[in-house]
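I'd like to ask you about the structure that follows.
For this view, one protein chain was removed and the others were kept in their places.
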Amino acid sequence: MSISVKHISKSYDDLKAVDDISFEVKEGELFGLIGPDGAGKTTLFRILTTLLIPDEGIATVASLDVLKDYKHIRHSVGYMPGRFSLYQDLTVEENLNFFAAIFGTSIEENYDLIKDIYVQIEPFKKRRAGKLSGGMKQKLALCCALIHKPKVLFLDEPTTGVDPVSRKEFWEMLKRLQQKGITILVSTPYMDEAALCDRIALIQDGKILKIDKPQEIVKTFPKTLYNVGADNMYQLIKSLKNYKYQYSVYPFGEFVHYTDNRSNFNPEDLKHYLESEKLTNIVIETTNPTIEDIFMELAK
Amino acid sequence: MMHIENVIVVKDLTKMFGDFTAVNTITFKVKKGEIFGFLGANGAGKTTAMKMLIGISNPTSGEANVAGFDVFTNAEDIKKNIGYMSQKFALYDDLTVKENITFFGGIYGLSRKKIKEKTKKLIEDLGLQEVSNQLVGSLPLGWKQKISFSVSLLHEPKIVFLDEPTGGVDPITRRQFWEMIYQTANNGTTIFVTTHYMDEAEYCDRVSIMVDGKIEALDTPKNLKKQFDVESMNDVFLKLARG
Partner (left out) sequence: MKRFVAFIRKEFYHIFRDKRSLFILFGMPIAQIMLFGFAITNEINNVDIAILDHSKDVTTKEIINKISASKYFSINQFLEREDDIESAFKKGKIKAVLNFEKDFSKNLIKEGNATIQIITDATDPNTANTISNYTNSILQKYQQELNKDIKISYQIVPQVRMVYNAELKSVFMFVPGVMTIILMLVSAMMTSISITREKELGTMEILLVSPLKPFQVIIGKVVPYIFLSIINAIVIIILSIFIFKMPVQGSLLLLGAESVLFIITSLSLGILISTMSATQQSAMMISLMGLMLPVIILSGFIFPISSMPTPLQVISNVIPAKWFIIILKAIMLKGVGITFIWKETLILIGMTVFFIGLSVKKYKIRLE
């Protein structure tokens, strides 16, 4: 086991940030911690990178205990804290050289590891880190976290606030890294990124809602999910919420994800109701649930 | 013929920093009551463009009229007539909910009576009775965003500018937030919103996508998907914004 978390809890004053969390990450796995702000992701990361002491529980990283062997862990993991934390007034090159040096290595030594990523920011290597765009900053931070060839990589919300294109590129880089045998623990609030992980843990308010492979998790949706569409989204949402048999009504892009209370639900009934609400161009069809649907169902 | 009022009119708006063109002759119009999505990759010029529209940055050239005021000559009037909500800073963490509302109400020039009215309504609408005297910093992010949005509407502005309002918020709260946006738009307020959630782009009446300082697409989500022959706004974005 690369990472092992057993009944870890951590509170700040009276707020329980992490509540009895347990999970394991296998070697070479790309594991996602999926949940919104305040779910406890950052606290958990800080415990695993030995920056915080848990109130209860035991955690190990690469078979090293986070309390007793913290020095060894600090020498051998790669860490990218949330919200870009590199030196804004140092250039790309200077940042990399610095991190390589303090880990007792050099850029040349492990260049093959960061090459794919570094070539994208290399043209800007003399630019101050603070002047890079969001996507570039993330790439630089990733390089700095990898420069010493860590066994385990901790990435805390590396794609938050970054546009979809850069996000997609970032995850492609992660997949390639995974092939080099690095264990990666990533946290993200973007549910669509969950599908790219080997396994995920859905986390909300300090508790784990579910852990499994993304494909398996979506199978656990308890009801039949429908895409409902009409011309006026706002009116549609209002009408559906007022429908006495509705179980859940969530807008999802151009459609509304709808589930019904009844087990013998007939979409035609719904259609008539919506028509009576003066809605037009009504569409009702079944659809596959996504991670986000599961999340909202579990978090209810 | 119904006269549809344009609350934002932009023509060839440009912003240059030295010889770097951040915003390159963008042109568009936004109707009253519209939910207008303003998208683009990081570094595409979105934020720079928005800063010009809300009157805190001087354009290099071009024309722009916001809420009936010219951005060159009446920037101060613009600020008084719009609402603004930024992801980076919304409310004071070390003031209570009530204190925040009172403070911002005061800044917008609302009378004490009005502030009292609005405070009551806001707290009722959002169900914040239990926490109205709690420090904002202690509230979950989702609540903060909702309060922040309501605060930006205190002075009943014609247009509200939302800068990535739902970043990091949980999916349920995100949707509740968008219901608030829908309601506000329904009441005639124009919504100008930027976001990185592509599903939220679908909620907009029209969407513009900026790439390297220029607007490369401007249409309804439906039409854009047809135009690029894809299923989702996410794919539209990926096809366009390979910056």
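As written, the chains take the letters A and B, and residue 1 is the first residue of each chain.
Following the convention adopted for this analysis, contacts are C-beta pairs under 8 Å (C-beta built on N, C-alpha and C of every residue); 3 or more make two chains touch, one makes a residue touch a chain.
This is a predicted model, so every value here is computed, not measured.
Trainee: Under the definition given at the start, what are the shown partners of the omitted chain?
Mentor: Over the full assembly, the chain not pictured touches A.
Trainee: May I ask which residue of A:86, A:142, A:174 or A:233 touches the chain that does not appear here?
Mentor: A:86
Trainee: With respect to the chain omitted from the figure, which of A:1, A:51 or A:107 is a touching residue?
Mentor: Per the contact definition at the top, the residue touching the missing chain is A:51.
Trainee: Over the whole complex, note the residues of chain A touching the chain we left out.
Mentor: 46, 49-53, 70, 73-75, 77, 79, 81, 83, 85-90, 94, 97-99, 101-104, 144
The rule is short, and it goes like this: only the chains that are shown with their structure count from here on.
Trainee: So how far apart, in whole Å, are chain A and chain B when each is placed at the average of its C-alpha atoms?
Mentor: 26
Trainee: Per the contact definition, I'd like the list of chain B residues that touch chain A in the complex.
Mentor: 40-44, 87, 140-142, 164, 167-173, 175, 178-179, 182-183, 185-186, 196, 198-199, 202-203, 221-222, 232-234, 237-238, 241-243
Trainee: Report the residues of chain A in contact with chain B in the complex, numbered from low to high.
Mentor: That would be residues 35-39, 133-135, 157, 160-166, 168, 189, 191-192, 204, 233-234, 237, 250-254, 292, 295-296, 299-300 of chain A.
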